[in-house]
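A single protein chain has been removed from this complex, and every other one stays in its place.
Here is chain A:
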Amino acid sequence: MSLFHVLGFCLKIGQLFWMLCCWFLSWFLDADKSPLDPDKTKMKNHNKMCFLWNKISTSGLKIPPSFSHHLFGSVRFGKTFWRKVLVAWVVSWVLISFWTFWCLTSQAMAKRKETLASMCDERARMLQDQFNVSMNHVQAMSILISTFHHSKFPSAIDQRTFSEYTDRTSFERPLTSGVAYAVRVLHSERQEFERQQGWTIRRMEQNPVHKDDYDTEALEPSPVQQEYAPVIFAQDTVSHVISLDMLSGKEDRENVLRARRSGKGVLTAPFPLIKTNRLGVILTFAVYKRDLPSNATPNERIEATNGYLGGVFDIETLVENLLQQLASKQTILVNVYDTTNHSQPISMYGSHVSADGLEHVSPLNFGDPFRKHEMRCRFKQKPPWPVQSMVTSFGILVIALLVAHIFHATLSRIRRAEEDCHKMELLKKKAEAADVAKSQFLATVSHEIRTPMNGVLGMLHMLMDTELDVTQQDYVRTAQASGKALVSLINEVLDQAKIESGKVELEEVRFDLRGILDDVLSLFSGKSQEKGLELAVYISDRVPEMLIGDPGRFRQILTNLMGNSIKFTEKGHIFVTVHLVEELLDSSDVETSSSSSTENTLSGLPVADRKRSWQNFKAFSSNGHRSLALAPSEINLVVSVEDTGVGIPVEAQSRIFTPFMQVGPSISRTHGGTGIGLSISKCLVGLMKGEIGFSSTPKVGSTFTFTVVFANGMHSTERKSELHNNNQPEFEGMNAVLVDHRPARAQVSWYHFQRLGIRVEVVTSVDQALRFMKTYATTVNMILIEQEVWNKEADVFVKDPLVHSPKLFLLANSIDTSVSDTLSNVIDPPVLIVKPLRASMLAATLQRGLGIGKRETPQRKGPPALILRNLLLGRKILIVDDNNVNLRVAAGALKKYGADVVCAESGVKAVSLLKPPHEFDACFMDIQMPEMDGFEATRRIRGMEEEMNNGEALTVEEGKRSRWHLPVLAMTADVIQATQEECLKCGMDGYVSKPFEAEQLYREVSRFFNSPSDTES
């Protein structure tokens, strides 16, 4: 697992690294491409850095063109700060990594130097030690010679002894290749010496000869000198020097002289050795005749000199041998120099070939103060690449650049996100604007289409009235139907658009909910009767009579739902109920139990579970206390439309409120419609602070339920019963028996009859009704019987004599033939009340049916126009109005009722015409007139009448009319209470609104005129 992580991490790092490489490459390419000043390229490193810095900061970081191309063109000023920070970061870390590199490298160098120094010193010390050992031994040998050669006579040492001895002790002198002894021979003693030795003293070759050619015998004898130093003993390795005069060699002479003077070991400068021709130095010790004190003068020393012992140091070989003993020979090169002459050091050992510049110098002390030597050490190899420091610093750089990259990526991402956000906002605004524009466009276009469509429809209508053959008529009918569908669609679209664009504002007017429902019911009554459906409304008693809200929109919702129900229902019923939310909350348990039995529905067919349609409503949520949040004046209504139609397929139920979504394409073909209605309804319900929901069972039916919030339109002083009385006072106190075996249907009928003030006793069967009639026959005004019951038991019913006294009404869904047939068989056929029941229709039918009741009050019945004619016929009436048109119209109206009309154009003229004794029966007077208004004119008339009355009271005999009082009625357009009071105050008897309404005219006129028939009779 962790391996994978590591792998992933490595890959990630690799990728980043690769990117960085690209980045760098492009950076440098970029820098190269830029035209550089040739002077600037020669600048020192830090100058270059400065230049780069300037370049970077001025070019606004176009360093990584490979993956920042998307940033071009969108660089904003606000971001330059962060960009500078980024560049500063990168540059500072580059500097830091360089510094680290330098630090580490110098550290390594120091360490190397130290190593070299220690190694060099070690070698120098060893060399010095070994040299000293050799030197000491040589010195010891000199003492040996002094002891055994010079102090003994005859000498204990000859050449053979010497060479043997030296050979055997050569291990003591590891640095010497050989030793030799030369004696001091004065010129005076030369002959004696040569004779003794058996050979002549020879001088050294002045010119070095080749080793192989070297031949001692060939050397010429030494020329005459003051003294000589011929070698008498020599180790085998240097036996060729025997008989050579040491003083004849330049180096040797100097050495010998210095040695005997100082009494110490003396070294020659390095020189090529005789015969071997190798580089070497010679150490020379003087051998004295006696033991000299350490402070002896040089002359004393010269005097005491017996001979000279010399050791040959073949430095090259010797040092080689020495170094081979040490480890790490390969790593360093050693050079040994004689630096007696500082300006021209003489190389004693070592080559000059070295790659490394590093050198350490260690001084060497070989015991000869005159000669100075030093050892110079170098490493053989160049110093290795400082890999560690390079890696470290590069690592630091990489990390810093990675951080910078991350930072940069973050910045650019933030910027991109901001830009995207900005773009999104713009788009959102655009979309919103487009939405509004769409709605406006729809609204405008729909409106514009409607106008010409009206023309098209009108023309089609006219076309249908012309003579057409069957095919043509079919075409026209189709065209008209399509046109109508189009118009209704447009209206709906217009509605939807209006709602969406928020242009719909709800009205706040006072309205009668029951009236609205009656209206909607009458709208659908035709269709329901056609299909034989039971259509009914039930409104709970607790719903106030008057509400405040938007009746038009409420009606629209209801029409829509009912329209759908009607469309999809072929048999059964459509039942609209209105309740208060509280009511349903209180009784919800009872509802469930009662509605579960299918028998209890309006038509006896099963229905969808009504309760499920509102189970998601907030108003019905489990705590159910939303009603508490409502202001006390607000009325929360629940309206349900229940049908026994085809129902909504389960798969379509979710999209039922989506505009233009119908159950399936076949629906619009078979049933028409656009599928926008429910969506509009939902919007409207939402506007009315309500919710809409439904429950539907396929093949059983659907129930749509919605809630709306209205304000209470009832004033606290008003009583519901008063309103009832005002509507239909004539049925107050009547009793009825309703025969119906379905409780639900009976309840609806009961509701409608009790609205009219009729008390209804519900019985479930004919038998029960008959039993009831036996006891209460006298008090029952009417018997109501359901068509269903009638069809089954009509015969039994009609035959019973008890039933004949009250009027019989039949409640039917439609006027089909079977009913009419049965009706024609009966002697006194029952009056047919065709459902749906609604107040106005019901009242009219009952009035017609209860003919007896009407005949008792004949003057109150019948069309008002007729009665008016009776009242006004032959009456002479004066009309006063300054407005010609009004005058003419009013006159025409009254003339129509048979009155004899005289017109007057002004108050003054009216006053002049109305001088008592009056020749007119009445006067209709306009109030607002120039010169003299109606009030003034009336006041004057009343004044004149008063005078007359007072005068006549004295003259006219009794029995005559005691007072003159002409009925004066105000004609006014505004029916404000204040005006009415004003009218009465100035002596008018009443008022009529200006365009005459027959009803009102009748009401007022009848107060003054008895009907002619009465007077006649």
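Following the convention adopted for this analysis, a contact is a pair of C-beta atoms (placed from the backbone, for glycine too) under 8 Å apart; a residue touches a chain by one contact, two chains touch by 3 or more; residues count from 1.
Criterion: contacts and distances are computed from a predicted model.
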{"item": "UniProt protein name of the chain not shown, from \"Trafficking particle complex subunit 6B\", \"Vacuolar fusion protein MON1 homolog\", \"Histidine-containing phosphotransfer protein\" or \"Proteasome subunit beta\"", "value": "\"Histidine-containing phosphotransfer protein\""}
{"item": "Residue among A:R278, A:R415, A:K567 or A:K896 that touches the chain left out of view", "value": "A:K896"}
{"item": "Which residue of A:E467, A:E505 or A:E651 touches the chain not shown here", "value": "A:E467"}
{"item": "Full-complex contact with the absent chain, from A:P298, A:G458, A:G686 or A:G943", "value": "A:G458"}
{"item": "Missing-partner contacts on chain A, residue numbers", "value": "454, 458, 461-462, 465-467, 881-886, 888-890, 892-893, 895-896, 926, 928, 930, 973, 994-996"}
